[in-house]
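Note that one protein chain is taken out, while the other chains of the complex remain in position.
Let's turn to chain A:
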Amino acid sequence: MGNGMIRFFLVLLLFLSSAEYIFSLYEDQVGLMDWHQRYVGKVKHAVFHTQKTGRKRVAVSTEENVVALLDLRHGEIIWRHVLGANDAVDAVDIALGKYVITLSSEGSILRAWSLPDGQMVWGSFLQGSNLSKSLLSLPVNLKANKGNVILVFSKGCLHAVSSIDGEVLWEKDLSAESIEVQQIIRPLGSDMIYAVGFVGSSQFDAYQINAKNGELVKHKSADFPDGFYGDLLLVSSDILVSLDATRTSLVTIDFQKGEIIFKKTHVSDIVDESFGTAVLLPSELSGMFAVRFNTLLVFIKVTIEGKLEVVDKITNAAAVSDALSFSEGQQAFALVEHVDRKILLTMKLVHDWNSDLLKESIAMDLQRGMVQKVFINTYIRTDRSQGFRALIVMEDHSLLLLQQGEIVWSREEGLASVIDVTTSELPVEKKGILVVKVEQSLFEWLKGHVLKLKGTLMLAGPEDIAAIQGMRLKSSEKSKMTRDHNGFWKLLIVLTKAGKLYALHTGDGRVVWSLLLPSLRESGSCKRPTGLSVYQWQVPHHHAMDENPSVLVVGRCRPNWDAPVALSFVDTYTGKELKSMGLIHSCAQVIPLPFTDSTEQRLHLLIDAEKHAHLYPRTSEAIGILQHEFSNIYWYSVEADNGIIRGHVLTSNCIGMVDEYCFTSRELWSIVFPSESEKIIATATRKLNEVVHTQAKAIADQDVMYKYISKNLLFVATSAPKASGEFGMAQPEESCLVVYLIDTVTGRILHRMTHHGSQGPVHAVLSENWVVYHYFNLRAHRYEMSVMEIYDQSWVDNKDVWKLVVGKHNLTSPISLYSRPAVVTKSQSYFFTHSVKAIAVTSTAKGITSKQLLIGTIGDQVLALDKRYLDPRRSLDPTQAEKEEGIIPLTDSLPIIPQSYVTHALNVEGLRGIVTLPAKLESTTLVFAYGVDIFFTRIAPSRTYDSLTEDFSYALLLLTIVALIAAIFVTWIMSERKELQEKWT
């Protein structure tokens, strides 16, 4: 019955549900299937705000360009601002006890945020020409007419800014002096400011400036023939420390006396042994400084005479805080060391090294890595003694508050910088576990059901309703660690910038396990490792069921693309690294092949910089499988900078190498775009695991169109080089967007289309036989979205029903792309209101359910848009048959239905990507959106036609059945009785 039956069911469906498919939630359904986690990112700098009364808070700025205020008690975010991608925060401080001051965008924007609520009070744009270090200093007691003065050095200019309204009081341009200012120093209580820095590599300059009006008072300059390396460090109000160019000598600079005095001390003179090159730690410890030699940390004191004295040498030190002054002018700083599996936090007085104010050892999860930063704060304990709390930033970017030898709270800030996501199934449920659980909480279970019954019978009071809602949100079903029937619960395997792998449970978003990958940690051979991507390595089913699934993590030692690759294989059930390989060859591409070996390990080809292909897993079985399909394996590379796309085919084993897993490849074809008019700005391919149910598409009047479904389809968008930058750089006449559909096996251009007067950025998604892309139309001054569908013409002749009935057709036989199937494309464009950050499409288990586009809007929300709105067959006046088919009359712009925001009232701040995963239930797609925040939900693009909805009242159904059975019994008894009575009469 095929189509007929499906139509019939569709009609039934239409009867059951309303005609308009809109994804929407009721208020009490929020949080039932979605979760949202808010983060700030890796903390760069933290400033405490702990007055005697009121909430204890800490203002932080992070690597994700976030400014936030955190509550010190529980660590939750009080307020947060995500600045733009190129608006990195350089410095943060608190002024007047009520403003959080941030300097961002390489020192060009100074903003003040109201401390309690995070509203912006003022913002100033600081002018300047040169690129330079950005320094922010808030001197105490430097008063002007209007409140305190904020000193900012940025872009070669020293600015004094009023902290009340952000007005620039004066500015002193130092850019003409070609000085690289390293420090802005204001000795306590004086009206003078010193700007010190280097000119060239070997000249030290100091400018003395009047803090009241910005006038230059004195300029001193001195040559240091040995040259300087790195930064200047202020040790006391008049002494600076730096390293010489060879990094073997320490240089102290006394600049406040009549002339500048350099004093050079060779490292080996004060430290007995030589440990290699020295690095100055940027911690500001008054009268002291710290130098790191590989693993050794040496504290050196500067005596009044300007002599250097070694105070202590510490081997396992991880981080040192700035000095913090507390009661009676005493100054203390924190030192963190790693001892075994614990971290040792020591608070030391600056002037009295031998006495420790505090020494606490805290057990620390090994997966958090090393301590990278520590910020300290004091408080008065209940017994009036001085207490210290420390905020530490770990290697995995997590943020922890330590107080009294305990971790008060921790935040998994690593999740704010997700690089790649994949998924893993949960273990299959084993019998016998569940029973115990139910028995234990039988009473709870009963109570819950009584409450639910009360709810359905509308007997519940407001407290009961709240309790029911709480129960729904914290249902134990959601956190089960076994596979569920609908396939909703999975593990999201998330790779973060810190090189840490997290497994998140899709039910409630908790971290099931986390692993700081050893191969992605800094080591001697791997200086700046970066994680690249994560792939499903082994997905056991059928015959390899007893194996645990595993993922492949690909990383690289240095950010450049010819750096050696590091591979890790991680078990997704236990979170343990199974094995790792490193430093073998470089890696430009990772190509998962559509073949698996007998243990369900997927074959992967890694293409290195020399265009050799390396096969993984390294087994002879894998080679056997590859050899079988050898001539059919191709790969392509998109060289965006050169404007070339090249196609390659594998040829033979590598010559001159005894590596049987290495293969050479030969260039087959190349597409060269004219560099003066076209620049590649975006590409899109189909997702590898996308399932397409059928190739045929029935259209009105029972005709069939055959979709061109190819896994080897590449969408490329090019734009005029002039228009590939910001808006307003190009006139509509000179900008033009060209889109291509390319077959990556043969290099054949299937379709080419030009959008005149349009420009990027282009966001595109390719699925089944269509591609949807978003770009800017310069002529109309609006964003547009276009859809392009591609159909196969070579099968159109299959019209004989009888042949199809008996199966005599070639529709399912394997095809070669060299047969050059005839294709036809249809396309249409629409206006779209939003600019777009990311675009994705829903994917379901069998590919039957209709699709929705998931659009990450500029407002950091995810909008679900039915694919039906992007259908090139839409026309202004569709015929009756077309209407029946579900074609919507053509409108010039795409509708944005407020209820169809998947993220409802939430924002996924700094949205970067959207990932969709199919659930086992055909109607349902799991959606994971990540940015600074992470968000997960599940959506049903055509409603949950294959299951009862969450709000379906089982109790009512049960009640009805019971009532009906009771009614049957009652009437039966009554009729019996009546009959008997009649017989007696």
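The working rule: a contact is a pair of C-beta atoms (placed from the backbone, for glycine too) under 8 Å apart; a residue touches a chain by one contact, two chains touch by 3 or more; residues count from 1.
The rule is short, and it goes like this: contacts and distances are computed from a predicted model.
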- Query: What does the UniProt entry say the missing chain is called, choosing from "Annexin", "ER membrane protein complex subunit 4", "Coatomer subunit gamma" or "AP complex subunit sigma"?
  - Reply: "ER membrane protein complex subunit 4"
- Touch with the missing chain holds, among A:246, A:675 or A:816, for A:816
- Query: Which one, A:154, A:377, A:744 or A:924, makes contact with the chain that was left out?
  - Reply: A:744
- Looking beyond the chains shown, say which of A:362, A:704 or A:959 touches the absent one. A:704
- Task: Tell me which residue among A:134, A:683, A:758 or A:903 touches the hidden chain in the full complex.
- Result: A:683
- Note on the structure: Full-complex touch with the removed chain, picking from A:28, A:191 or A:629, is A:629
- What residues on chain A make contact with the chain left out of this view? 1-8, 11, 15, 532-533, 554, 556, 559, 561, 587-594, 605, 607, 629, 632-640, 647, 683, 685, 692-696, 698, 702-704, 706-707, 709-712, 714, 744-745, 798-801, 804-805, 809, 811-818, 884, 983
